[in-house]
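One structure, pasted below without further comment.
Every protein chain except one is present and positioned as in the full complex.
Here is chain A:
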Amino acid sequence: MFFHIVLERNMQLHPRHFGRNLRENLVSKLMKDVEGTCSGRHGFVVAITGIENVGKGLIRDGTGFVTFPVKYQCVVFRPFKGEILEAVVTMVNKMGFFAEAGPVQIFVSNHLIPDDMEFQSGDMPNYTTSDGSVKIQKDSEVRLKIIGTRVDATEIFCIGTIKDDFLGVINDPAAA
């Protein structure tokens, strides 16, 4: 899910950036530093939407660097256990399938795929019901539920399930 959140960060700025454009330099450095990072608490920082407040700078002892406390608003994306997401299948194998929802990777193990769906190998590996009416393959869109998350320095990885009511394939690229 996407969130709007206010975060704070101490930015160190080199004296060469001081002057009329100080604030602009500060903001662009903040964007470079923060956007795309990820933490377990907040998830992915997708974009900065505004600066709330830039505090008074403090000169670091021994260097010319100045530290500014910056409060900024940003859009973050974080998956939650129990959340329902629509994701695109990226890879299918006999262990299950991988899907992607925004910057987040989700793995759905074959234990968490309904039992009436069997793995079919071939050029386009897929999970299909015995009557062939439902098929999960690469690029299928599935609605899944997040049951576990793991956060890396640069990535969030989730375990999902489609073995529940109202979960499963939403649209099938093969049928279109």
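As a working rule, a contact is a pair of C-beta atoms (placed from the backbone, for glycine too) under 8 Å apart; a residue touches a chain by one contact, two chains touch by 3 or more; residues count from 1.
Here, contacts and distances are computed from a predicted model.
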item	value
Candidate names "SWIRM domain-containing protein", "RNA polymerase Rpb4/RPC9 core domain-containing protein", "Ras-related protein RABF1 isoform X1" or "Mitochondrial inner membrane protease subunit 2"; UniProt protein name, chain not shown	"RNA polymerase Rpb4/RPC9 core domain-containing protein"
Residue in contact with the excluded chain [from A:M1, A:L22 or A:V134]	A:M1
Touch list for chain A against the chain that is not drawn	1-6, 24, 27-28, 31-32, 35-36, 38, 40-42, 44-51, 73, 75, 77, 80-86, 88, 100-103, 110-111, 114-116, 143, 145, 147-151, 159, 161, 163-167
